[in-house]
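Take a look at this one; I'll ask things after.
Complex shown without one protein chain; remaining protein chains in place.
The first chain written gets the first letter, and so on, giving A, B and C; residue counts start at 1 in each chain.
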Amino acid sequence: HLPFMLFAGPCAMESRDHAIEVSSAIKEITDDLGIGFVYKTSFDKANRTSLSSKRGVGLNDALPVFAEVKERLGVPVLTDIHERSQCAPVGEVVDVLQIPAFLCRQTDLLIAAAETGRVIKIKKGQFLAPWDMKNVVSKVTDSGNPNVLITERGASFGYNTLVTDFRGVPTMARDTGAPIIFDATHSVQQPGGQGGTSGGQREMVPTLARAAVAVGVAGIFAETHPDPDKAPSDGPNMIPLHLLRGFLEELIELDRVAKARKNLHWFAE
Amino acid sequence: HLPFMLFAGPCAMESRDHAIEVSSAIKEITDDLGIGFVYKTSFDKANRTSLSSKRGVGLNDALPVFAEVKERLGVPVLTDIHERSQCAPVGEVVDVLQIPAFLCRQTDLLIAAAETGRVIKIKKGQFLAPWDMKNVVSKVTDSGNPNVLITERGASFGYNTLVTDFRGVPTMARDTGAPIIFDATHSVQQPGGQGGTSGGQREMVPTLARAAVAVGVAGIFAETHPDPDKAPSDGPNMIPLHLLRGFLEELIELDRVAKARKNLHWFAE
Amino acid sequence: HLPFMLFAGPCAMESRDHAIEVSSAIKEITDDLGIGFVYKTSFDKANRTSLSSKRGVGLNDALPVFAEVKERLGVPVLTDIHERSQCAPVGEVVDVLQIPAFLCRQTDLLIAAAETGRVIKIKKGQFLAPWDMKNVVSKVTDSGNPNVLITERGASFGYNTLVTDFRGVPTMARDTGAPIIFDATHSVQQPGGQGGTSGGQREMVPTLARAAVAVGVAGIFAETHPDPDKAPSDGPNMIPLHLLRGFLEELIELDRVAKARKNLHWFAE
Partner (left out) sequence: HLPFMLFAGPCAMESRDHAIEVSSAIKEITDDLGIGFVYKTSFDKANRTSLSSKRGVGLNDALPVFAEVKERLGVPVLTDIHERSQCAPVGEVVDVLQIPAFLCRQTDLLIAAAETGRVIKIKKGQFLAPWDMKNVVSKVTDSGNPNVLITERGASFGYNTLVTDFRGVPTMARDTGAPIIFDATHSVQQPGGQGGTSGGQREMVPTLARAAVAVGVAGIFAETHPDPDKAPSDGPNMIPLHLLRGFLEELIELDRVAKARKNLHWFAE
């Protein structure tokens, strides 16, 4: 078993300098800790709670920044796409195309993403059961692209609340063969919970991340920011950058124990 | 108060002849019963459970059929749109543009739909609370289009199950001022419940529709088909066409009583 | 079909005079409106949110009051029981023994209640599916007592929230043959929603009650009080007594229409 991979970065790209600063800071940590790192950031927040929420720098301004991060740091980069037409240009530069949870059943988007040949990371819809992801993944693999990652990020549980059912991790792994990534910061979102914006429970991020690693996920996704309370989006659930190292150290120790077992899900034999 | 309006038709457009046949049959019933009618059908099923599910005739073939239905029958037509670029051409012909539930927070789609000036019918996401719709509706009205309808179609309730919380009807009406339409056939869907396709509880359609009318909805949306079990999609929850008249007669009687009250929600004074 | 029956009264018995006053006031209304009436009140609130909440007058003080209400007004009375040992003494006087929702699977309580020969009104647990009630009802009927009423009062939906799934009404009626009563005031509870006590949405009571009557319930249960905000329990969801008549008038009209149909659930044929 490989150690877990980290997907991290600020929710939204703010500027070229901010992107270089944050990606470099994370890279230094993951190099020290000896784990893989994919830099994540969004060029557009296409489904904000309200119209007045900030959107992002846009595709055209973002692509050169992604290219620069890749070249300077030698790390793969990830971003989310929202429309078919974005797939090809984004796929020219970006290594991992992420399908947002609300869009995970949009067939055309999945096919266009698949056709880039890049790794496709699909976030499980809040409205789906773990076993529903088999059909979602097939839309990509049957389009000729076997490189799929699934992201668990919680299921709708009453109003303005998500709950993570960790049984989904072995279920989706068994059903699809795809590596399962746990999105530790969106799983603690309280969608729409602050009226015009979404709330979040930042203090619960390590709790759920520890559970995910113990269950055997292949990677952790976590949004992080030097100053979350000033971030243009998702501040309430992002990890402050200065806490990232301690957060990861703990997870790495648990991961080592969890993956030392031959049969992680031995009851499933 | 006006009597309730019916939005009905087969889930997917199958052919020109089928569309004319079904729309004419429904028009005859609604004329007899004296209620308004908007013909609904989809040109593309963009978020089917699996890749092997049928999609539809496509935009180009559908628009002339919509135009013919409008002209021959004098009824408004409704269809759903999935990408920004579809809004303008569909808006040339179709009277009501429907935003699918999964896409109800996609800002660009809502703005592009708003800009057609047509009526925008937004399906409430299965992952949203009733009070979350205020921000969704504002994305359209703040874009200069005040003509919004909201559709209730159930909320995620555990796995592969939807539940309709009828408190949402007065809540959304109060918060937005928009008429609330109850989608009686998708509310009984069992998403993903049959593995590769969605299941449904057709026998529960009249139960939920009666409740909705008693609560004071402005309209009922119901998919109907001459032979649901042979339909390319949503067969398990569509109403057989020969039962539509009796279904509506009952609802009209309840609607008359429900709307005779001056203060439908008198506790909310 | 019979018109719907009303089960009503204050949540907790406060005193003999209060009980006579409230039961007489309700009786006058239901006599005027021509519907049946069962007087409900509790002698003990055995599962309050916290230890400091008021409990009630107790069994010994309550039984003579129940007897007096029955004799003076000629109305049947209902109360809830919490332990096996209460069934026999309560059954000497009270016509309908109500099983609290949390206790609906306690086999010994159901059997002891059944053995009184009285009508047993079972509240569906917030943690049960409609089809689970078949086994619950059998515990009473297989103990030799066929007189069972089922009460729908909402299902757990995330935290501190209940949702009513009206599909449960025909489902439970079909599965058990028992009349289904809708508890209009507990269905709008927000359990534990105020920290030390439960909250409630009184303004939603008529909305859900209208839905229930349209769906064809056999009766409505509603707690009512001359001054809910001063009541010892359940104030946030009880109906103010002066609004009861208008509330019922509206439901009676809907009930007449709903039950005029031969086949209330015709899709279920």
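The rule is short, and it goes like this: contacts are C-beta pairs under 8 Å (C-beta built on N, C-alpha and C of every residue); 3 or more make two chains touch, one makes a residue touch a chain.
Please read all numbers here as calculations on a predicted model, not as lab measurements.
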Neighbouring displayed chains - absent chain, whole complex: A, B, C
Identified contact with the non-displayed chain, of A:V69, A:V136 or A:V205: A:V205
Of A:K54, A:R72 or A:R167, the one touching the omitted chain in the full complex: A:R167
Residues in chain A touching the chain absent from view: 155, 157, 163-167, 169-170, 188, 201-208, 210-216, 243, 246, 250, 253-254, 257-258, 260-261, 265-268
Footprint left on chain C by the chain that the document does not show: 46-51, 55, 82-85, 102-103, 105-108, 125-129, 131-132, 135, 138-139, 142-143, 155-156, 159-160, 191-192, 196
Absent chain, residues of chain B that touch it: 157-159, 161
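Methods note: only the chains that are shown with their structure count from here on.
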Computed distance of Cα centres, chain C from chain A, in Å: 48
Whole-Å gap separating chain A and chain B, where each centre is the average of the chain's CA atoms: 33
Between chain C and chain B, distance of the C-alpha-averaged centres to the nearest whole Å: 35
Multi-chain contact sites of chain A, meaning residues that touch two or more partners: 159
